[in-house]
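Excluded from the complex is one protein chain; the other protein chains are retained at their positions.
Letters A and B name the chains as they come in the text, with residue numbers starting at 1 for each one.
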Amino acid sequence: MAAPLLEIKDLVTVFHTSDGRLPAVDGVSLSIERGQTLGLVGESGCGKSVTAMSTLRLVSSPGRIESGSIMFTTEGESIDLVTTPEKQLRKVRGGRIGMIFQEPMTSLNPVFTIGNQIAEAVQLHHKVSRSEARSRALEMLHLVRLADPEQRLDAYPHQLSGGMRQRVMIAIALACEPDLIIADEPTTALDVTIQAQILELLDDLRSRLGTAILLITHDLGVVAETCDDVAVMYAGRIVEQASAVELFSRPLHPYTIGLLQARPNVDARDSGPLATIPGMVPPPQDFPSGCRFHPRCSHAREPQCNVEPPSLREVSPGHFVRCHFAEEINS
Amino acid sequence: MTLVVITLMVYGLARSMPGNPLTVQLGESDPSRKLNPEDQQRMLEIYGLDKPWPVGYVQWISKVIQGDLGRSITRKQPVTQLIGERIGPTVLISGTALFLTWFLAIPLGLYASARGGRIDERFTGLVLYALYSFPTFVAALFLQIIFAVWLRDTHWELPLFGMSDLSSDAPFFARCRDIAWHAILPITCQTYVVLAYNSRFIKANLEEVVRQDFIRTARAKGAGPWRVLVHHAFRNTLIPLVTLLGLSLPALVGGSVIIEQIFTWPGMGRLFFESIRERDYPTIMGLTLMFSVLTLAGQLLADLLYSIVDPRVNVE
Partner (left out) sequence: MNQEKMRVSEEIEAAKPSRGFWSDAWQRYRRRPIGMLALGFVLFLTIVAIFAPAIAGTKPVVCSYKGTLYFPCLGYFNRSWESPIFTKDKFRGTYPKNLKQKDPESWAVWPLVFQDPYRRVRENEWPGRRENPSRDEGHPNRLNLFGTDQYGVDIFAKMVHGTTIALLVGFVSMGLAGSIGVLVGALGGYFGGWVDMITSRLTEIVMCIPTLVLILALIAVVEKPTIWKTMAIIGATGWTGIARLTRAEFLRLRQTEFVMAARATGAGSLRIMFRHILPNALAPVLVPITFGIASAILVEGSLSFLGFGPPPPTASWGSVLNSARSNLQLWWLVVFPGAGIFLTVLAYNLVGEGLQEATDPRLREAKK
C-alpha cells in the first residue's frame, strides 16, 4: 500500500513557560491519504491548532516540537517535516502544503495589494515573470469565486469583507497546487451564511483538484458534512478516530458521545435542558492523572481511570478509541 | 492660525524681556560713545520700540506678510540676509545629521531585530541605550577633550571651534576639506542621540509587527526569514517611522542651538542664542518664525508621508 500523504507519529509539542513545561500536543498520531479530508475536532484549548502549526513548524515561541515525526510523501519522496532543514521546509510551505488560518481579518498584510500577495505565493516557488504571476493570481481569484476579480487584484485587504479575505487566503493556499491544505478553523470567524459558502468552496475545490484537506474545527456539524475521516482531540491527545460515518453512528468515547449529545436539536420539542459535559477542558498545567477526561466522565471508575492513562486501541476495524472501558460502555 | 498664535506669544515674551537692544548695547559700549537722547528716541521710533508691544506686533506682522522681516538692530543687516547667511552652515550640520541618522538607523534596527536576544544584539542594544541617555553637551565636551586636547599635534586632531580656519580665497578643495574637518565633531554630536533612539524604535516596532498574523501567513507561503523581515515586516514599520521622521525636525532645531554654541559654529542656532542675549527683536522674531514654520512643515510632511505609506489612509 502506498504511503499516506501525511503521517504524523507521536508528535509532542511543548511550551516552556514560567509555569513549566506544558505539553500542548502530547503524543498525537494522524494520517491523511491523497485526496482525503480529515477533520480534527475538539474544544478550544485541546491542542488542535498547535498540531496544525507543528506540521509546518510554525509554532510560535515559547513552543517547540519536542519529539515525534511528520512524514510527508510526495512525488515518491518522503521527508520528515520535523527534522528537515529550513531551506527544504520552505519549499514545502506554500509549495506542497498550503495553510489557511482562522482570522482572515488580520492574516493579510495591510500594505500590499491582494494580487501582490497571491502572486508572491507563486513567485516564491516558481520562476515566473511578474505578469505571469499576476495572471495566475487572477486565475486563482476566479477559482475561489471572488466577485470582480480584475478589480480586486489591485485592492487592499482593508477594502474586502471577512468572507472575501478568507477566499483570498484560500487562493493563496492553492496558488501552487499543493497536495495538502491545512485549514485551521477557516470559518469560525465568519458569519454563518458565509461559513456555508466557504465550506462549499473547499469541498468543490477538493473534488476538482484532488487536494487533501486537514480541517481543524470545533464544529461537529462542519465535520459531518465535509470530512471522510474524523479524529477527536482532548487535552493534547487523540481520544477517538474513525471514519465520519462510523463516528457519527457509533461514537465510542464518552467525550465524543457527550459532544454529540450536547448539540441543540432543532427538531425536538420540549426536549428538556441542553445536555452538557460538566466541568471544563483542563489547561496543560493542570492535566489530570491517568485518563485526562476522567474528572468529567460519568463512566469513570477508580482506580483505573484516574491512575492509568489509556492507550489508543483499535476497537473495530478503522475505529480507534482511548478508553479503558469503551466496549463495556457501549454494549 | 497656529503660526499667528505662536508668533504672537513669542513677540509678547520677547518684548517683555527687561531691557531693550539699546540698553544692552549701551551697557556694553563705553560711555564716550553714548547716543544723545534725541538719537535714542529716533532709534526707538524706527524699530517701533516706543509703542506698546501689541502695536509693535501688528507692525511686524504687516511687514512680514509683505515678505519683509525687518532689519536686525544690532547687526544692521536685513534679517532675511542674516538668516540666509546662517542657514547654510546649520543645514550642513543638521541636514547631514538627519541623513546619517536615517541611513544608519534602519540597518541597525533591522539587524537588532533579526538577531534579537542573542549576545551581540544585547550588547549593541545596551550600548545604544547608554548612548541615548548620554547628554549631547557632555559628549561634546568629552570629544573636545579627546580630540582637541589629548590628541593635540597628532594626525587625529580635530579643530575645536568655528567653521573654517582658512580665508575665503584659499583653494576650493582645501576649504571644503577644512570645513568638513571642522564639521565632524558637531555632526557626531547631533547624530548619535537620535540614531540611538531611532534604531531602538525600529527594533521595538519590528518586534511588534513580527507578532502579527500576516507574518505567519507569509512564512506559511514559504518566505524566508530575511524576506519576512525586510519585505513584509519593515514595510509595516515604515508607517510609524515616517511620522517619527516628521516629528524629529523640531528636535534637530533645538539640538543645533546647543551644539552650535559649544562649537562656535556660525549657524542659525547660534544666531538665535545671540539675538536673545542682545534683545535683537527682529532677528528673534524672524528666527522664531522660521523655526515654527519648520516644525509645522515637519508635521505636515509626516502626515503626507503617512498617507503615502499606509494604504488604509486617504489623502486629504
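Just so we're on the same page, a contact is a pair of C-beta atoms (placed from the backbone, for glycine too) under 8 Å apart; a residue touches a chain by one contact, two chains touch by 3 or more.
All figures in this text were calculated on a predicted structure; none of them were measured in a lab.
**Q** If I consider the whole complex, including the chain that's not displayed, which of A:Pro4, A:Pro110, A:Gly162 or A:Pro295 touches that chain?
**A** Result: among the candidates, A:Pro295 touches the missing chain.
**Q** Which residue among A:Pro278, A:Pro303 or A:Pro317 touches the omitted chain?
**A** Per the contact definition at the top, the residue touching the missing chain is A:Pro278.
**Q** Which residue among B:Tyr192, B:Phe214, B:Phe234 or B:Phe272 touches the omitted chain?
**A** Per the contact definition at the top, the residue touching the missing chain is B:Phe272.
**Q** For chain B, which positions touch the chain that isn't shown here?
**A** Touching the chain left out of view, chain B contributes residues 2, 5-6, 9-10, 13-14, 16-18, 129-130, 132-138, 141-142, 144-145, 148-149, 211, 250, 253-254, 257-258, 261-262, 272-273, 276, 284, 288, 291-292, 295-296, 299.
The rule is short, and it goes like this: only the chains that are shown with their structure count from here on.
**Q** Starting from the mean Cα coordinates of chain A and chain B, work out the distance between those two points in Å.
**A** Distance between chain centres: 56 Å.
**Q** Which bits of chain A are touching chain B when the two form their complex?
**A** 56, 58, 60, 90-95, 98-99, 101, 103, 106-112, 120-121, 124-125, 156, 158, 169, 172
**Q** Could you pull out which chain B residues touch chain A in their complex?
**A** 212-214, 216-224, 232, 235-236, 239, 309-312
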